[in-house]
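Quick notes on the structure that follows.
The complex is shown incomplete by one protein chain, all other protein chains being positioned as in the whole.
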Amino acid sequence: MVKSLKPSTLEEALKMKTDNPDAIIYAGGSDLMVAKKVSQEILFINQLVELKEVCEDEEFLIIGASSIYFDLIENPLIPELLKQVLKDIASPAIRNVATIGGNICNASPAGDSLPALYLFDAKIIATSLDDNNQISERMIPIENFILGIRKIDLRPNEIVTKILLPKDKISVTTKMGYKKVGARKSQAISKLLFVAAMNIENDKVTDLRIAYGSVGITTLRRKDIESHYIGIKYNELLTKIPEIIEEYRECLHPIDDQRSTAVYRKKVCLNLLEDFLNECK
Amino acid sequence: MVEFSLNNEKVKYSGDPSKRLLDVLREKFLLTGVKEGCGEGECGACSVLINGRLTNSCITAIGSLEGTSVITVEGFKNTKQYQLLEETFAKAGAVQCGFCTPGMIMAAQALLLSNAKPTQEDIREAISGNICRCTGYNMIIDAIKMAAEQGEGLW
Partner (left out) sequence: MSKISQSITKKDHVEKMSGDAKYVADLTFPNMLFGKMVRSTKAHANIIKIELPDMQDGYGVVDYKDIPGNNGLKVIKSEQPIFAEHEVRFIGESILMIVGSDYEQLKKYAASVIIEYEDLPGVYSIDESLESCVEYQYEHGVVDEAFKNATDIIEETFYTGYQEQLYLETQGAIGIYQDNKVTVIGSLQCPYYVKDAVMYAMGLEKDQVQIIQSTTGGGFGGKEDYPSMIGCQVAVASKKFNCPVKLILDRREDIVVTPKRHPAKLTYKAALDKNNRITAIDVDIRLDGGAYEGLSSVVLQRSLIAVTGVYKIAGLRASGKVMVTNTVPNGAFRGFGAPQSFFALEMMMSHIAKKIGMRPLDFKMQYFVKQGDMTATRGEFQYPIVLPKMLERAEQLSDYSKKYLKYESQSGRFRKGIGMSLFLHGCGFTGSGEKDFIRSIVQLVKYEDDSIEILVSNTDMGQGVKTTFSKIVAQVLEIAVDQIIITNPDTDRVPNSGPTVASRSIMVVGKLLERAAKRLKEEYKSGKYQMIEEHYVHPDMIPWDIHLFTGDAYPTYSWGINVVEVEVDTLVAETKILGVWAIYDVGNAIDEIIMKGQIEGGMLQGLGYASCEKMENIKGTIRQASMTDYIIPTSKDTVPFVSELVDNPYEGGPFGAKGAGELTIIGIAPAYALAVEEAVEHNIRFIPVTPEKLMELL
(Lines give C-alpha, C1' and ligand atoms only; values in the text may rest on other atoms or scores of the structure.)
Protein backbone atom coordinates (compact mmCIF):
# COMPACT_ATOMS: atom_id res chain seq x y z
CA MET A 1 0.00 0.00 0.00
CA VAL A 2 1.08 3.55 -0.71
CA LYS A 3 2.71 5.19 2.29
CA SER A 4 1.49 8.60 3.36
CA LEU A 5 4.09 11.02 4.70
CA LYS A 6 2.49 13.91 6.60
CA PRO A 7 4.98 16.42 7.95
CA SER A 8 3.82 19.24 10.23
CA THR A 9 6.86 21.43 9.62
CA LEU A 10 9.13 22.12 6.70
CA GLU A 11 12.02 20.54 8.56
CA GLU A 12 10.04 17.34 8.98
CA ALA A 13 9.15 17.44 5.31
CA LEU A 14 12.78 17.76 4.33
CA LYS A 15 13.76 14.89 6.59
CA MET A 16 11.04 12.73 5.07
CA LYS A 17 12.15 13.63 1.56
CA THR A 18 15.75 12.78 2.42
CA ASP A 19 14.67 9.40 3.77
CA ASN A 20 12.24 8.78 0.92
CA PRO A 21 13.93 10.22 -2.17
CA ASP A 22 11.38 8.66 -4.54
CA ALA A 23 8.41 10.14 -2.72
CA ILE A 24 6.03 12.19 -4.83
CA ILE A 25 5.40 15.67 -3.50
CA TYR A 26 1.71 16.56 -3.20
CA ALA A 27 1.12 20.31 -2.96
CA GLY A 28 -2.17 21.02 -4.75
CA GLY A 29 -2.23 17.61 -6.35
CA SER A 30 -4.02 18.68 -9.52
CA ASP A 31 -1.28 17.88 -12.05
CA LEU A 32 -0.31 14.76 -10.11
CA MET A 33 -3.79 13.30 -9.91
CA VAL A 34 -4.68 14.07 -13.52
CA ALA A 35 -1.48 12.42 -14.69
CA LYS A 36 -2.17 9.55 -12.26
CA LYS A 37 1.41 9.56 -11.10
CA VAL A 38 2.18 6.57 -8.92
CA SER A 39 4.74 6.00 -6.25
CA GLN A 40 5.16 4.05 -3.07
CA GLU A 41 5.27 7.21 -0.98
CA ILE A 42 3.39 10.49 -1.13
CA LEU A 43 4.72 13.46 0.79
CA PHE A 44 1.76 15.71 1.59
CA ILE A 45 3.00 19.29 1.93
CA ASN A 46 -0.39 20.83 1.12
CA GLN A 47 -1.01 21.89 4.70
CA LEU A 48 2.40 23.35 5.52
CA VAL A 49 1.59 26.96 6.27
CA GLU A 50 5.27 27.86 6.11
CA LEU A 51 5.21 27.21 2.38
CA LYS A 52 2.26 29.49 1.73
CA GLU A 53 3.64 32.75 3.04
CA VAL A 54 4.03 35.80 0.85
CA CYS A 55 6.37 38.51 2.13
CA GLU A 56 9.09 40.83 0.95
CA ASP A 57 12.53 41.96 1.84
CA GLU A 58 14.60 44.73 0.31
CA GLU A 59 15.51 42.84 -2.78
CA PHE A 60 12.75 40.35 -3.42
CA LEU A 61 9.07 39.56 -3.25
CA ILE A 62 9.12 36.12 -1.64
CA ILE A 63 6.30 33.74 -2.59
CA GLY A 64 5.89 30.47 -0.74
CA ALA A 65 5.96 27.67 -3.28
CA SER A 66 2.76 26.06 -1.98
CA SER A 67 0.85 29.30 -2.31
CA ILE A 68 -2.52 28.57 -3.87
CA TYR A 69 -3.52 30.54 -6.96
CA PHE A 70 -6.71 31.76 -5.30
CA ASP A 71 -4.74 33.26 -2.41
CA LEU A 72 -2.15 34.83 -4.68
CA ILE A 73 -4.90 36.47 -6.72
CA GLU A 74 -6.26 38.02 -3.52
CA ASN A 75 -2.88 39.12 -2.20
CA PRO A 76 -2.05 42.83 -2.76
CA LEU A 77 1.68 42.13 -2.91
CA ILE A 78 1.41 40.00 -6.04
CA PRO A 79 2.14 41.88 -9.28
CA GLU A 80 -0.89 42.58 -11.45
CA LEU A 81 0.45 40.73 -14.45
CA LEU A 82 0.88 37.51 -12.48
CA LYS A 83 -2.63 37.88 -11.07
CA GLN A 84 -4.10 38.19 -14.54
CA VAL A 85 -2.28 35.07 -15.65
CA LEU A 86 -3.41 33.07 -12.64
CA LYS A 87 -7.04 34.16 -13.05
CA ASP A 88 -7.11 32.55 -16.49
CA ILE A 89 -5.74 29.19 -15.41
CA ALA A 90 -8.10 26.19 -15.49
CA SER A 91 -11.21 26.70 -13.36
CA PRO A 92 -12.26 28.08 -9.96
CA ALA A 93 -12.02 24.64 -8.34
CA ILE A 94 -8.51 24.09 -9.62
CA ARG A 95 -7.44 27.59 -8.63
CA ASN A 96 -8.59 26.70 -5.12
CA VAL A 97 -5.92 24.02 -4.74
CA ALA A 98 -3.25 24.46 -7.41
CA THR A 99 0.06 25.95 -6.34
CA ILE A 100 2.61 28.06 -8.12
CA GLY A 101 5.37 25.67 -7.06
CA GLY A 102 3.42 22.82 -8.59
CA ASN A 103 3.07 24.65 -11.89
CA ILE A 104 6.80 25.31 -11.98
CA CYS A 105 7.88 21.81 -10.96
CA ASN A 106 5.48 20.19 -13.42
CA ALA A 107 7.50 22.04 -16.09
CA SER A 108 4.88 21.61 -18.75
CA PRO A 109 5.54 23.48 -22.00
CA ALA A 110 2.09 24.95 -21.41
CA GLY A 111 2.62 25.95 -17.78
CA ASP A 112 0.80 29.27 -17.69
CA SER A 113 2.65 30.89 -14.78
CA LEU A 114 6.04 30.36 -16.37
CA PRO A 115 6.26 33.14 -18.99
CA ALA A 116 5.48 35.81 -16.40
CA LEU A 117 8.01 34.29 -14.01
CA TYR A 118 10.62 34.32 -16.78
CA LEU A 119 9.73 37.93 -17.46
CA PHE A 120 10.31 38.73 -13.80
CA ASP A 121 13.65 36.88 -13.70
CA ALA A 122 12.26 34.68 -10.95
CA LYS A 123 14.60 32.67 -8.77
CA ILE A 124 13.68 29.25 -7.46
CA ILE A 125 14.75 28.23 -3.97
CA ALA A 126 15.33 24.50 -3.65
CA THR A 127 15.68 23.52 -0.02
CA SER A 128 17.16 20.44 1.60
CA LEU A 129 18.80 19.26 4.79
CA ASP A 130 22.56 19.12 4.63
CA ASP A 131 24.71 16.42 6.26
CA ASN A 132 24.36 18.18 9.63
CA ASN A 133 20.58 18.29 9.27
CA GLN A 134 20.69 22.03 8.76
CA ILE A 135 18.37 23.69 6.28
CA SER A 136 20.27 24.49 3.14
CA GLU A 137 18.95 26.59 0.27
CA ARG A 138 19.99 26.61 -3.36
CA MET A 139 18.96 29.55 -5.54
CA ILE A 140 18.42 28.77 -9.22
CA PRO A 141 17.26 31.22 -11.88
CA ILE A 142 14.06 29.86 -13.33
CA GLU A 143 15.48 29.58 -16.83
CA ASN A 144 18.11 27.20 -15.43
CA PHE A 145 15.70 25.38 -13.16
CA ILE A 146 13.50 24.23 -16.00
CA LEU A 147 15.54 21.87 -18.13
CA GLY A 148 12.97 20.48 -20.53
CA ILE A 149 9.56 18.88 -20.70
CA ARG A 150 8.77 17.77 -17.13
CA LYS A 151 12.49 18.04 -16.32
CA ILE A 152 13.72 20.27 -13.52
CA ASP A 153 16.98 20.81 -11.69
CA LEU A 154 15.74 19.40 -8.41
CA ARG A 155 17.63 16.83 -6.42
CA PRO A 156 15.88 13.85 -4.79
CA ASN A 157 16.32 15.31 -1.30
CA GLU A 158 15.09 18.79 -2.24
CA ILE A 159 11.73 20.54 -2.07
CA VAL A 160 11.03 23.84 -3.79
CA THR A 161 10.06 26.22 -0.99
CA LYS A 162 10.08 29.74 -2.40
CA ILE A 163 9.91 31.75 -5.54
CA LEU A 164 11.81 35.01 -5.40
CA LEU A 165 10.81 37.89 -7.66
CA PRO A 166 13.37 40.70 -7.86
CA LYS A 167 11.60 43.89 -6.89
CA ASP A 168 13.13 45.89 -9.71
CA LYS A 169 11.65 43.41 -12.18
CA ILE A 170 8.09 43.51 -10.89
CA SER A 171 7.64 47.24 -10.71
CA VAL A 172 5.05 48.63 -13.07
CA THR A 173 6.34 49.64 -16.46
CA THR A 174 4.83 51.99 -19.03
CA LYS A 175 3.15 49.13 -20.79
CA MET A 176 2.55 45.53 -19.80
CA GLY A 177 1.15 43.04 -22.24
CA TYR A 178 -0.58 39.73 -21.65
CA LYS A 179 -2.62 37.48 -23.86
CA LYS A 180 -3.51 33.88 -23.33
CA VAL A 181 -4.90 32.23 -26.42
CA GLY A 182 -6.95 29.16 -25.61
CA ALA A 183 -9.74 27.22 -27.28
CA ARG A 184 -12.30 28.58 -24.83
CA LYS A 185 -12.56 31.16 -22.07
CA SER A 186 -12.25 28.73 -19.16
CA GLN A 187 -10.54 25.38 -18.69
CA ALA A 188 -8.26 25.91 -21.65
CA ILE A 189 -4.72 24.70 -22.02
CA SER A 190 -2.92 27.56 -23.75
CA LYS A 191 -2.33 27.37 -27.46
CA LEU A 192 0.11 30.17 -26.84
CA LEU A 193 0.78 32.71 -24.12
CA PHE A 194 2.36 36.12 -24.55
CA VAL A 195 3.67 38.41 -21.84
CA ALA A 196 5.68 41.57 -22.31
CA ALA A 197 6.87 44.67 -20.51
CA MET A 198 8.16 47.89 -21.97
CA ASN A 199 9.25 51.00 -20.15
CA ILE A 200 9.68 54.38 -21.78
CA GLU A 201 11.31 57.29 -20.01
CA ASN A 202 12.05 60.60 -21.68
CA ASP A 203 11.13 59.03 -25.03
CA LYS A 204 13.76 56.34 -24.53
CA VAL A 205 13.14 52.61 -24.21
CA THR A 206 14.64 51.75 -20.84
CA ASP A 207 13.22 48.27 -20.57
CA LEU A 208 11.94 45.68 -23.01
CA ARG A 209 11.04 42.13 -22.02
CA ILE A 210 9.15 39.54 -24.02
CA ALA A 211 8.28 35.94 -23.17
CA TYR A 212 6.20 33.28 -24.89
CA GLY A 213 4.67 30.11 -23.45
CA SER A 214 3.29 26.97 -25.08
CA VAL A 215 5.28 27.51 -28.23
CA GLY A 216 8.39 25.55 -27.35
CA ILE A 217 9.76 22.95 -24.99
CA THR A 218 10.11 25.67 -22.37
CA THR A 219 9.26 29.35 -22.17
CA LEU A 220 10.94 31.41 -24.85
CA ARG A 221 12.73 34.52 -23.67
CA ARG A 222 15.53 36.09 -25.69
CA LYS A 223 17.31 38.67 -23.56
CA ASP A 224 19.86 39.03 -26.34
CA ILE A 225 17.22 40.26 -28.79
CA GLU A 226 15.69 42.53 -26.17
CA SER A 227 19.05 44.14 -25.40
CA HIS A 228 19.43 45.40 -28.97
CA TYR A 229 16.49 47.71 -28.46
CA ILE A 230 17.05 48.94 -24.95
CA GLY A 231 18.48 52.42 -24.80
CA ILE A 232 17.18 53.61 -28.16
CA LYS A 233 14.47 56.17 -28.67
CA TYR A 234 10.91 54.81 -28.84
CA ASN A 235 10.41 56.44 -32.22
CA GLU A 236 13.43 54.58 -33.48
CA LEU A 237 12.11 51.32 -32.09
CA LEU A 238 8.90 51.89 -34.03
CA THR A 239 10.91 51.93 -37.26
CA LYS A 240 12.67 48.72 -36.25
CA ILE A 241 9.49 46.74 -35.56
CA PRO A 242 9.75 44.66 -38.77
CA GLU A 243 13.29 43.73 -37.75
CA ILE A 244 12.18 42.66 -34.28
CA ILE A 245 9.36 40.59 -35.74
CA GLU A 246 11.86 38.86 -38.04
CA GLU A 247 14.14 38.00 -35.14
CA TYR A 248 11.28 36.38 -33.25
CA ARG A 249 9.97 34.69 -36.37
CA GLU A 250 13.29 32.93 -36.59
CA CYS A 251 13.43 31.72 -33.03
CA LEU A 252 9.81 30.67 -32.53
CA HIS A 253 9.27 26.97 -33.27
CA PRO A 254 5.72 26.04 -32.28
CA ILE A 255 4.26 22.66 -33.20
CA ASP A 256 1.08 21.15 -34.58
CA ASP A 257 -0.87 19.28 -31.91
CA GLN A 258 -4.43 18.46 -30.92
CA ARG A 259 -4.99 22.02 -29.84
CA SER A 260 -3.62 24.16 -32.63
CA THR A 261 -1.24 24.47 -35.56
CA ALA A 262 2.32 25.73 -35.85
CA VAL A 263 1.29 28.23 -38.51
CA TYR A 264 -1.46 29.76 -36.39
CA ARG A 265 0.62 29.89 -33.25
CA LYS A 266 3.51 31.61 -34.97
CA LYS A 267 1.29 34.12 -36.74
CA VAL A 268 -0.55 35.08 -33.58
CA CYS A 269 2.66 35.30 -31.53
CA LEU A 270 4.07 37.79 -34.01
CA ASN A 271 0.79 39.69 -34.37
CA LEU A 272 0.62 40.14 -30.61
CA LEU A 273 4.20 41.33 -30.47
CA GLU A 274 3.71 43.84 -33.24
CA ASP A 275 0.56 45.13 -31.62
CA PHE A 276 2.31 45.45 -28.26
CA LEU A 277 5.30 47.32 -29.62
CA ASN A 278 3.04 49.79 -31.41
CA GLU A 279 0.87 50.39 -28.41
CA CYS A 280 2.89 53.08 -26.71
CA LYS A 281 2.42 55.51 -29.60
CA MET B 1 -5.00 7.05 8.54
CA VAL B 2 -6.66 10.35 7.78
CA GLU B 3 -9.31 12.01 9.92
CA PHE B 4 -11.58 14.67 8.60
CA SER B 5 -15.09 16.02 8.89
CA LEU B 6 -17.59 14.79 6.32
CA ASN B 7 -20.91 16.60 6.20
CA ASN B 8 -20.27 17.84 9.73
CA GLU B 9 -19.45 14.43 11.17
CA LYS B 10 -15.98 13.26 12.12
CA VAL B 11 -14.86 10.32 9.99
CA LYS B 12 -11.72 8.26 9.49
CA TYR B 13 -10.22 6.59 6.47
CA SER B 14 -7.40 4.11 6.76
CA GLY B 15 -7.04 2.91 3.20
CA ASP B 16 -4.70 3.95 0.40
CA PRO B 17 -3.90 7.68 0.88
CA SER B 18 -3.61 8.17 -2.88
CA LYS B 19 -7.20 7.05 -3.47
CA ARG B 20 -9.39 9.73 -5.00
CA LEU B 21 -11.77 11.50 -2.62
CA LEU B 22 -14.44 10.84 -5.28
CA ASP B 23 -14.05 7.07 -4.90
CA VAL B 24 -13.89 7.20 -1.10
CA LEU B 25 -17.11 9.23 -0.98
CA ARG B 26 -18.95 6.98 -3.40
CA GLU B 27 -17.66 3.58 -2.28
CA LYS B 28 -16.96 3.86 1.41
CA PHE B 29 -19.48 6.49 2.42
CA LEU B 30 -22.10 5.61 -0.21
CA LEU B 31 -22.51 9.27 -1.14
CA THR B 32 -23.28 9.05 -4.83
CA GLY B 33 -24.20 12.69 -5.37
CA VAL B 34 -20.61 13.22 -6.55
CA LYS B 35 -20.26 11.91 -10.09
CA GLU B 36 -17.40 10.92 -12.35
CA GLY B 37 -17.93 12.82 -15.58
CA CYS B 38 -14.35 12.89 -16.79
CA GLY B 39 -11.92 11.77 -14.11
CA GLU B 40 -9.52 14.60 -14.93
CA GLY B 41 -10.76 17.66 -13.11
CA GLU B 42 -12.34 19.09 -16.23
CA CYS B 43 -16.11 18.81 -15.78
CA GLY B 44 -16.93 19.61 -12.16
CA ALA B 45 -19.51 16.85 -11.75
CA CYS B 46 -17.48 15.66 -8.75
CA SER B 47 -17.45 19.07 -7.01
CA VAL B 48 -17.48 19.26 -3.22
CA LEU B 49 -16.65 22.00 -0.73
CA ILE B 50 -13.43 21.56 1.19
CA ASN B 51 -13.11 24.13 3.96
CA GLY B 52 -15.79 26.08 2.13
CA ARG B 53 -13.91 26.14 -1.17
CA LEU B 54 -15.09 24.44 -4.36
CA THR B 55 -12.87 21.46 -5.19
CA ASN B 56 -12.88 18.63 -7.73
CA SER B 57 -12.96 15.42 -5.69
CA CYS B 58 -11.70 13.34 -8.63
CA ILE B 59 -8.27 14.96 -8.41
CA THR B 60 -8.05 15.18 -4.62
CA ALA B 61 -6.12 12.44 -2.84
CA ILE B 62 -7.80 11.35 0.39
CA GLY B 63 -4.46 11.56 2.24
CA SER B 64 -4.37 15.33 1.77
CA LEU B 65 -7.54 15.96 3.79
CA GLU B 66 -6.35 15.68 7.40
CA GLY B 67 -8.44 17.93 9.61
CA THR B 68 -10.43 19.44 6.77
CA SER B 69 -14.19 19.83 6.43
CA VAL B 70 -15.74 18.21 3.37
CA ILE B 71 -19.31 19.01 2.37
CA THR B 72 -21.16 17.13 -0.36
CA VAL B 73 -24.65 17.82 -1.69
CA GLU B 74 -25.98 15.26 0.78
CA GLY B 75 -24.66 17.40 3.62
CA PHE B 76 -25.87 20.61 2.08
CA LYS B 77 -29.39 19.58 1.16
CA ASN B 78 -30.83 20.00 4.65
CA THR B 79 -30.10 23.72 4.77
CA LYS B 80 -32.37 26.68 4.06
CA GLN B 81 -29.86 27.85 1.46
CA TYR B 82 -30.30 24.59 -0.44
CA GLN B 83 -34.09 24.84 -0.17
CA LEU B 84 -34.06 28.21 -1.86
CA LEU B 85 -31.76 26.95 -4.61
CA GLU B 86 -34.08 23.99 -5.12
CA GLU B 87 -36.95 26.42 -5.68
CA THR B 88 -35.13 28.79 -7.97
CA PHE B 89 -33.56 25.99 -10.00
CA ALA B 90 -37.08 24.66 -10.58
CA LYS B 91 -38.48 28.06 -11.50
CA ALA B 92 -35.66 28.80 -13.90
CA GLY B 93 -35.67 25.33 -15.46
CA ALA B 94 -32.03 24.81 -14.59
CA VAL B 95 -32.12 21.00 -14.34
CA GLN B 96 -32.38 18.70 -17.33
CA CYS B 97 -30.49 15.40 -17.11
CA GLY B 98 -29.29 16.30 -13.63
CA PHE B 99 -25.81 14.84 -13.89
CA CYS B 100 -24.04 18.20 -13.55
CA THR B 101 -26.57 19.49 -11.03
CA PRO B 102 -25.09 18.50 -7.65
CA GLY B 103 -21.77 19.97 -8.82
CA MET B 104 -23.50 23.16 -9.94
CA ILE B 105 -25.23 23.40 -6.56
CA MET B 106 -21.90 23.18 -4.75
CA ALA B 107 -20.45 25.81 -7.08
CA ALA B 108 -23.42 28.05 -6.38
CA GLN B 109 -23.00 27.61 -2.64
CA ALA B 110 -19.26 28.29 -2.85
CA LEU B 111 -20.00 31.52 -4.72
CA LEU B 112 -22.79 32.73 -2.47
CA LEU B 113 -20.76 31.99 0.66
CA SER B 114 -18.14 34.44 -0.51
CA ASN B 115 -20.34 36.83 -2.48
CA ALA B 116 -23.98 37.11 -1.50
CA LYS B 117 -24.85 39.56 -4.28
CA PRO B 118 -23.09 38.30 -7.37
CA THR B 119 -23.53 39.85 -10.79
CA GLN B 120 -24.35 37.74 -13.82
CA GLU B 121 -20.65 37.82 -14.72
CA ASP B 122 -19.65 36.68 -11.23
CA ILE B 123 -21.98 33.71 -11.57
CA ARG B 124 -20.72 32.87 -15.04
CA GLU B 125 -17.20 32.88 -13.62
CA ALA B 126 -18.12 30.81 -10.56
CA ILE B 127 -19.58 27.95 -12.61
CA SER B 128 -16.98 28.15 -15.36
CA GLY B 129 -15.44 24.90 -14.13
CA ASN B 130 -18.74 23.02 -14.26
CA ILE B 131 -19.60 21.65 -17.67
CA CYS B 132 -23.24 21.26 -18.66
CA ARG B 133 -24.26 19.82 -22.00
CA CYS B 134 -28.04 20.06 -21.65
CA THR B 135 -28.99 23.54 -20.47
CA GLY B 136 -26.65 25.96 -22.19
CA TYR B 137 -25.86 27.48 -18.74
CA ASN B 138 -28.04 30.61 -18.98
CA MET B 139 -30.94 29.06 -17.09
CA ILE B 140 -28.58 27.89 -14.36
CA ILE B 141 -27.17 31.41 -14.08
CA ASP B 142 -30.72 32.77 -13.83
CA ALA B 143 -31.49 30.28 -11.05
CA ILE B 144 -28.48 31.30 -9.00
CA LYS B 145 -29.17 34.99 -9.54
CA MET B 146 -32.76 34.48 -8.41
CA ALA B 147 -31.59 32.72 -5.25
CA ALA B 148 -29.14 35.50 -4.45
CA GLU B 149 -31.85 38.11 -4.94
CA GLN B 150 -34.41 36.28 -2.85
CA GLY B 151 -32.07 35.00 -0.19
CA GLU B 152 -32.04 37.88 2.27
CA GLY B 153 -29.84 36.94 5.21
CA LEU B 154 -29.20 33.43 3.93
CA TRP B 155 -25.69 34.19 2.71
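A and B are the chain letters, set down in written order, and residue numbers restart from 1 in every chain.
Keep in mind that, in the parts below, contacts are C-beta pairs under 8 Å (C-beta built on N, C-alpha and C of every residue); 3 or more make two chains touch, one makes a residue touch a chain.
Keep in mind it's a predicted model, so treat the numbers as computed, not measured.
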Among shown chains, those touching the left-out chain: A, B
Candidates A:181, A:195, A:244 or A:277 - the one touching the absent chain: A:181
Option touching the unshown chain, where B:57, B:81 or B:101 are the choices: B:101
Touch residues of subunit A, complete complex, unshown partner: 179, 181, 183-189, 258-261, 263-264, 267-268, 271-272, 275
Interface with the unshown chain - residue positions in subunit B: 26, 31-40, 42-43, 45, 72-74, 77, 82, 85-86, 89-90, 92-93, 95-102, 105, 120, 123-125, 127-141
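By definition in this document, only the chains that are shown with their structure count from here on.
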Computed distance of Cα centres, subunit B from subunit A, in Å: 30
Subunit A contact footprint on subunit B (complex, rising order): 2, 15-18, 20, 40-42, 44, 47, 50, 53-56, 58-61, 63-64, 66-67, 107, 110, 125-126, 128-129, 131
Subunit B-touching residues of subunit A, taken from the complex the two chains share: 1-4, 6, 26, 29-30, 32-34, 38, 42, 44, 46-47, 70, 90-94, 96-97, 185-187
